[in-house]
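Removed: one protein chain of the complex. Kept in place: all other protein chains.
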Amino acid sequence: MKRFLLYAILTVGALVFLYPFVWMLAATLKPELEIAGFNPLSSHFTLENYRFVLQKLPILRGFGNSLLVSIAVTTSVIVFGSMVGYALSRLHFRGRDLVFNLALATMMIPAQLTLIPLYTMMVKFGWVNSYLALIVPTMMSSYAALLFRQFFQSVPQSLIEAARLDGCSDWRILFTIVFPLSKPAIITVAILTFMGIWNDVLWPLMVIRDERLMTMPLMVTLFAVGGQAEARLGAQLAAATLLALPVIGAYLFLQRHLIESIATSGMKN
Amino acid sequence: MNLRLIILLLVVLLVSCTSQRSTDPGQPGSGITLTYWSATNAQELEFANKVSAEWNAQHSEVQIKVEPVPSGQSSEEVILAAIASGTTPDIYANVFPGAMQDLLDARGVVQLDDYPDFMDVMRGRMTQELLNQYRSSDGHFYQVPWKSNPIMVLYNSRMLREAGISSLPTTYSEFLSAASRVTRDRDGDGQIDQWMLTIDYYPIWYKRLFDYLPLYLATSNGQPLLEGRKVMFDNQSSVAIFRFLHECFARGYAPRQTFQGDVILDGRVAAKFVGPNSIGHLERYRSADFEYDYGPILRPDEATGQPVSYADPKSIVIFKTCQHPREAWQFIKFIISRQNDLKLLELSSQLPIRAGLLEDQTFADYFKRNPKLVKFAAQVMTARSIESVAELKEIFDAIAQEVEASIVFDLKSPEQAVHDAARRSQQILDVE
Partner (left out) sequence: MQPEEANKFSTLSKAAAILRIPLHGVAKVLRSRDGLHDQKDRVGYLMVLPYILHITIFLGYPLAFAFVLIFHRWNIYTPMKWVGLGNIKLLLTDPLVWKALINTLYFLLIHIPLQLVVALGLAQLLNQKIRGRAFFRASYFMPVVVSGVVVTMLWQQLYASETGLINVLLQRVGLPGIGWLTDRRYAMPAIAIMATWKNVGLYVVLFLVGLQGISRDLYEAAELDGASAWQNFRLITVPMLNPTIMLVLVLSTIGGFSLFIEPYVMTGGGPANSTLSGILYLYKQAFFFSKMGYATTVGFFWAMMIFVVVLLQRRFVETEAV
């Protein structure tokens, strides 16, 4: 009996977290009038909402923009973060401790404080309405640097010594020896960075006005908030569904990795 | 060696990113081309195109190029951004006088009373008293007052008639009494489905330019909201307005819910605060049996004389980037000439700020064909402009917050709301 109750509660929980998505998908496939209905199925299956969204929004371009920006930032964060992590863990140079403490200190700077000054800098640089504003300010991360440092500290010194004896430069050591050994760290940083950049709306909202450069979440947000959707619920939900689909798709593939990454970084903290 | 390469690359990257923009020196050859930005709605664009076509035919050496103002969060922001990047046009004909201080602070506009004929031309169009409202904080003129959109009250005449109301309300009490007769439950389902007044009460600052501001001008008989940097609206006039609007919501004369579509055209609501630019929309979308008329902006019972309303005006400016401001001024004089004022009326039903519109033969035929505009035309000389301070939007935001809090949500008394709005506005002004 107890086990039945256990499974019952867990299953109800799963329903609570999953059913709203099902409802949303179903709502987008119904004509406008039937959206309110509880029943996810409808006799009048229609793709009209998606047609409307695709006609009004360059959403595929938005998807492309999000992909471009997220990949660019993630790659940059990994490359430069690992460089700093390697330097801090494996190299000795004057000021190394200073850099380490600087990295720690930068994580204490609240985003709310630097948001507006950073925006005014974007205006002054002329980067508003450009990919530069979306990519450059976030292309390095102290958190990634410190995570890599922590991970690299566990790489056996003997491997590195052997490579040095062979005449490898530290650059080669980092990218050809240490990197392949650091898959968990790289995956963690990659997933967290990518997710963070992909889902961010506030910064793109501030720096991008041109529809051709908008990221997908920004496009959908403005579609919901502005008048473009002409108050058509189905269309708004269809835009939201299109936004959710790639993420949910990737999630279904990667969820094991993702959850384990979060768990381990949570544990480290 | 490695290091120097990296530094070089970084420098190249930074330089290429912070690009300079060059201002267009104009067309090669002997002619001058002036860029003229117009508002983006179809009627004004048509006006701009026709006027410039006529000018271009007569002036081969000074050609006018019309462009719609670029889109952005707001046209003021677009203009300020253009000033900052040096991409302003020569002439812009949709300036909100309330935003003039910003343009001045940005040092973006040309001083117009430098031109010897400026004052004469202006005095030929309007009274000195009206002209003074468009004077900027340093005592000079940087704008040409162009068009006026005096706010009155639109009524669905049929709904009033059916409620047994024979004359248009002119005071608060007349309006409230009419409201009690118009507001009712038509289909007997226990819920009101016909209201007297529609107000968009969301606390958006410019919405209050169309209800609070004209009501204040009417109630206080034209008193300014600010005197310099001192708040002057913490008075009985404001309280009377807040009390009136509160009554409308408390008694259910104004609906709280929002509807799809136009509630006036649908016959759901009988009255709304609008200017004459509503006529075009109404004529285009009305059903055959829709009758409407305009009543004066509301005032307290004791008020005497003609009601003073808000002009919702727009002005014309010349930007400092203009290489040929004298020629631009000549063109502006052409825009505001009698013939083109008539064109403005014909094409967009908007009123030029010109004295004696109803007495002038040029316009007689137009007003005969468009009688609804006569009441508005009569107010062009008396409807007032708005103060121009940099903090204007925030002051109206403070007022809008108090309107929502006290009138719709009943969170404080009208007196308290007015006091809070005034206090907040003064605090905002006192920052400098």
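Going by the order they are written in, the chains are A and B; count residues from 1 in each one.
Here is the rule we use: a contact is a pair of C-beta atoms (placed from the backbone, for glycine too) under 8 Å apart; a residue touches a chain by one contact, two chains touch by 3 or more.
Note that the coordinates shown come from a computational prediction; the quantities given were computed from them, not determined experimentally.
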Candidate in contact with the missing chain, chosen from B:E67, B:D105 or B:E227: B:D105
Residues of chain B (touch criterion as defined above) contacting the omitted chain: 2-3, 6, 10, 73, 77, 80-81, 83-84, 102, 105-106, 202-203, 205, 390, 393-394, 397, 401, 404-405, 408-409, 411, 420, 424, 427-428, 430-432
In chain A, positions touching the absent partner: 6-7, 9-10, 13-14, 16-18, 20-21, 23-24, 27, 35-36, 38, 80-81, 83-84, 86-88, 91-102, 104-121, 123, 136-143, 145, 169-171, 174, 192-193, 195-203, 206, 217, 220-221, 224-225, 233, 236-237, 240-241, 243-244, 247-248, 251, 255-256, 258-259, 262-263, 265-269
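One rule holds for everything that comes next: only the chains that are shown with their structure count from here on.
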Inter-centroid spacing, chain B versus chain A (mean Cα positions, whole Å): 44
